[in-house]
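Provided herewith is a single structure, encoded as structure tokens, for subsequent inquiry.
Heads up, this is only part of the complex; the chains shown haven't been moved.
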Amino acid sequence: MRYALLVQGGPYSSQASHSALRFARAVIERGHSLATVFFYHDGVYNAARLAAPPQDEPHLGDGWRLLHDEHGTELLVCIAAGLRRGLLDEREAARHGKEGHSLEAPFELTGLGQLVEAGFSHDRLITFSP
Amino acid sequence: MSGQEIREPEASESDSVVDNSTTTGDLLVILRHAPHGSSWLREGLDTALVAAAFGQQVTLLFAGEGVLALLTGQTAGPLGQKGTHGVIDMLAMYDIDTLMVDGRALKSRGLCTDDLMLPVTLVEGDGVVSLLHGHRLVLNF
Amino acid sequence: MILHLLNRSPVTSRVIDDALAAMGPDDQMLLIEDGVLGGLPAQAVPFKNLAGRLFALREDLLSRGLLERCGEHVTIIDVRGFVALTEEADKTVSWY
């Protein structure tokens, strides 16, 4: 089956992101495709490229990137939720006249329509909230 | 998705009914959070609007604190936060006209449908169960 | 006197029980944010021992359409009144 996840909890603030990443790996272990992870509400903070958690704790951003690299999982970040929380890629930073960027590939800023699309075009959508 | 900033209180003509049939559709969005206190309500409403704009048949269920989203007399916040009442006003434009309200949530707060901005359908008893089963996708905000 | 701030609705959160259990006979409580739902007359019962010591923030009632719907069990104050309460209190404890 093709799975999509909706992640709405901030990394390190609630367990939601850890639960989602653990579930994602189990989905793949059971032979399914983890096609899409959509980050919304505080879940968008998972994409913060400068996150520097202590070395003896799991690095969630790296965990998501590994899923993308090894399994082609799309990492979609709601652009409206991201912009107000300070998550901009180079293009959005330029558009808003700001120097630097806080989000980069494989995370992609995208519209909320992609969440709706994910909900209807995948076999399963599982939500992890704070 | 902007809306009017200030809405004067008004007595809404209530023609709400209790739902004993089964409402079906593509997407059920459950709204369980109050306006102003967090972004959950806004984000849930935005999801509903986008789904409707994509041509999906959307039902809204206001439950728990979410029933406050429909209260008359809401205004912008003290720093100019927009609130969500402007979005509620726009639902009809997006063809979202199936507004269900958990009757228990309304009653436990001492409110009735006359307190609400729009006509709604009250859901009682197993009505919520039917709603969840009657939609292809359920998103809970 | 301790000022207790409560920002959760008494209908959906049980933190109100902890807050009330921590209040001494002279302590005061201010309802803010989602807590102002406690100003509805139907929510008066849990606050019955706080006569004269229960406040709700005017700005948060207003933006939610609850200002005209408030019961007699709460005293409505604005944000300057909120600051005044913190001036009088020895300390302030937030419940969330």
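We just call them A, B and C in the order they show up, numbering each chain from 1.
One rule holds in what follows: a residue touches a chain if its C-beta (ideal position, glycine included) is under 8 Å from a C-beta of that chain, and two chains touch if they have at least 3 such contacts.
Everything quoted here is computed from the prediction, not taken from an experiment.
A single copy of each protein chain is placed in view; the full complex in the file contains them as A x2, B x2, C x2.
One rule holds for everything that comes next: only the chains that are shown with their structure count from here on.
Separating the centre of subunit A from that of subunit C, both taken as means of CA atoms, is a distance of 38 Å.
Among the residues of subunit C, none is found touching two or more other chains.
In subunit B, there is no position where the chain touches two or more neighbouring chains simultaneously. Subunit A contributes residues 6, 40-41, 80-81, 111-113, 115-117, 119-120, 125, 127, 129 to its touches with subunit B in the complex. Residues 7, 9, 11-12, 33-34, 37, 40-43, 59-60, 62-69, 79 of subunit C are the ones touching subunit B in the complex.
The residues of subunit B lying in touch with subunit C in their complex are 9, 34-38, 64-65, 68, 71-78, 81, 83, 108-111, 115.
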